[in-house]
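After this line comes chain A, so read on.
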Amino acid sequence: MDLFTIVSIILIIITVITAIIAAEMKDLLSAAIALGIMSLIVSILFYMLQAPDVAITEAAIGAALSMAVVIFAIRSTERWEK
Partner candidate 1 sequence: MKKALAIVLAILIFIVFALAFVKIPFGEKMSTYPHYYNPITNQTSNMSLPQHYLTYGKNDTGATNMVTAIVVDYRGFDTLGEVTVLFLASTGVGSLMYVENKVKKKVRRSNAVVETGSKLLFGFIILFGAYIFIHGHLTPGGGFPGGAVIASAFLLLYLAYPKFHAKHEKLSVSESIAGLTFVIVGLIGLIIAGYFLYNFLPFGLPTYLFSAGVIPLIYVAIGVKVGSELTAIVDSMMGVRE
Partner candidate 2 sequence: MIRPVLLIALPLFFAFLSPIIGIWSKKGVRYLIIFATALNATLAGILLLEALQKPVFDIIGGFQPPLGIVLMVGPLGAIIAFIINLVAFAISIYNLKVEKEPIVRYSMLYLLLVMGSTGMVLTGDLFNLFVFLEVTSIASYGLAAYNKDKKGYLGAMKYVIIGSIGSTFVLLGIALIYSQLRTLNMLDIAARIGTMDPYVKIMAFTSLFLGFGVEAEMFPLNTWVPDAYDGAPHPISAAFASLPAKAGVFALARVIFTMFSFTNFLWFVVVMGLLTVFFGEIVAYTQKDLKRMLAYSSIGQMGMIIMGLGIGTTLAVEGAFYQMIAHALGKALLFIAAGFLIYAARSGKIEDMKGMARNPLIGIPLLIGALSIMGMPPFAGFYGKFFILMGGFSQGYYAIIALFLAASIVEVAYYARFIKIVFERGNESKVIRPDAATYVPLIILAIIIVVIGVYPKPILTVLQHVGTFIAGGA
């Protein structure tokens, strides 16, 4: 196994963990942050798979803007899932 495979496997595992955290968290703010981390790691994965275009878009939209929008939505409703 070369370094590339090891790094990508680690990143994929982190992605899966953050996705599960985002789905399971009762605190929606933490879930949103986990989602942002997931987007960031996915964008790194895109970069590693030689798709820089998609990586830039994912980083800007997934990690920054959509997280901000989700946080605004949480702020105008409730923070804790019932």
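The candidates came about this way: all candidates are chains of the complex that A comes from, given by their letters.
Methods note: contacts are C-beta pairs under 8 Å (C-beta built on N, C-alpha and C of every residue); 3 or more make two chains touch, one makes a residue touch a chain; residues count from 1.
If you're wondering where the values come from, they're calculated on a predicted model, not measured in any experiment.
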| item | value |
| --- | --- |
| Candidate from 1 or 2 that touches chain A, complex-wide | 1 |
| List of chain A residues in touch with candidate 1 within their complex | 51-53, 56-57, 60-61, 64-65, 68-69, 72-73, 76 |
